[in-house]
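Report on the following structure.
The complex appears here minus one protein chain, its other protein chains still in place.
Right after this comes subunit A.
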Amino acid sequence: MSTVTSSRRTAPPQAAAADPPRRIGRRQQRIAATVLLTPFTALLIAVFLVPVGYAIYLSFFGEDHSGLGFGGGETVFTGLRSYLAVLQDPSFLSGFGTIALYCVIFVPTVVVSALALALLLDSGLIRLRRTSQMLLYLPHAVPGIIAAVIWLYLYTPGLSPVIKLFAQADITIDFLGLHTVLPSIVNIALWSGLGYNMIIFYAALQALPREVIEAATIDGAGGIRTALQVKVPIIRASVVMVCMFSLIGALQLFTEPMLMNQATPMVNSRFTPNMYIYDAAFRRNNYGLASAASVILLIVTCVLSYAVTRWSGRRERRA
């Protein structure tokens, strides 16, 4: 959803200014539109609207058990019962706490390091620009679950060569401990997301008008000053976009902690909201609870994306 709004906003405005091709009849235009939009619409309905609708249905209708529940239940309208239960569940709310903490560590780290790398690449200080770009982007091509498996191997005591190496230097290091497990997850996300975000910044930097940079240089600004006071403010839209995507990505954190749940009890089965939903549906067999949690997560994600878009839009207009 957020992707649609943001891409509309960042789309170049030339399209509207261009002359519409008058020769093509309205009818043909309509056919073309139908043909081009059908696959998207079909998929949107099949993999988004229908499941969301079903989740909403499941969250309001469920087996009603009275008393001890052994008599068996019948499917009835249960109202807000599942929603109330989810909102009163400390483990669901603590999932959002985990995400908040994750964001506090992850978002600034990924934005600052991706931006720094992009500026370095743009400044021409780095040799072999294409090769380093590709090397940095490569981890993003690794599917999330594979990345998690690789890192889990490096984190697991007894398997990990990294831990072994540290042990030889008499340093005990526990990547899966009570306080280290979240940074360990952030590290995986950073590893796979850094290159991707760097490319976004780099592309934005490449699109900068060269005159502005030249003007800065003539005015006597050094490389660092140009980067921080000229380049960064101009590509602010990209920075906001990366922040937003990272935030939404964080809300849906699932793969890495889910896998680490198998390896360390410090990642519990309801570590993030998405894991809570999975646990409720497939382990606790409580589809009403899972659906209500899904709907709440969807609403939170939508509201947050909308808020960020609006907020950044206003900032931009004012600037």
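Operating definition for what follows: a residue touches a chain if its C-beta (ideal position, glycine included) is under 8 Å from a C-beta of that chain, and two chains touch if they have at least 3 such contacts; residues count from 1.
Simple rule for what comes next: contacts and distances are computed from a predicted model.
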{"item": "Among \"Putative phosphoesterase\", \"Na+/H+ antiporter subunit D\", \"TldD/PmbA family protein\" or \"Extracellular solute-binding protein family 1\", UniProt-listed name of the chain not shown", "value": "\"Extracellular solute-binding protein family 1\""}
{"item": "Selected residue (touches chain absent from view) among A:160, A:187 or A:291", "value": "A:291"}
{"item": "Chain not shown, touching residues in subunit A", "value": "3, 47-48, 50-52, 54-55, 58, 62-73, 78, 81-82, 84-86, 88-92, 143-144, 177-178, 189, 192-193, 196-197, 245-246, 248-249, 252-255, 265-266, 268-270, 274, 277-292, 294-295, 297-298, 301"}
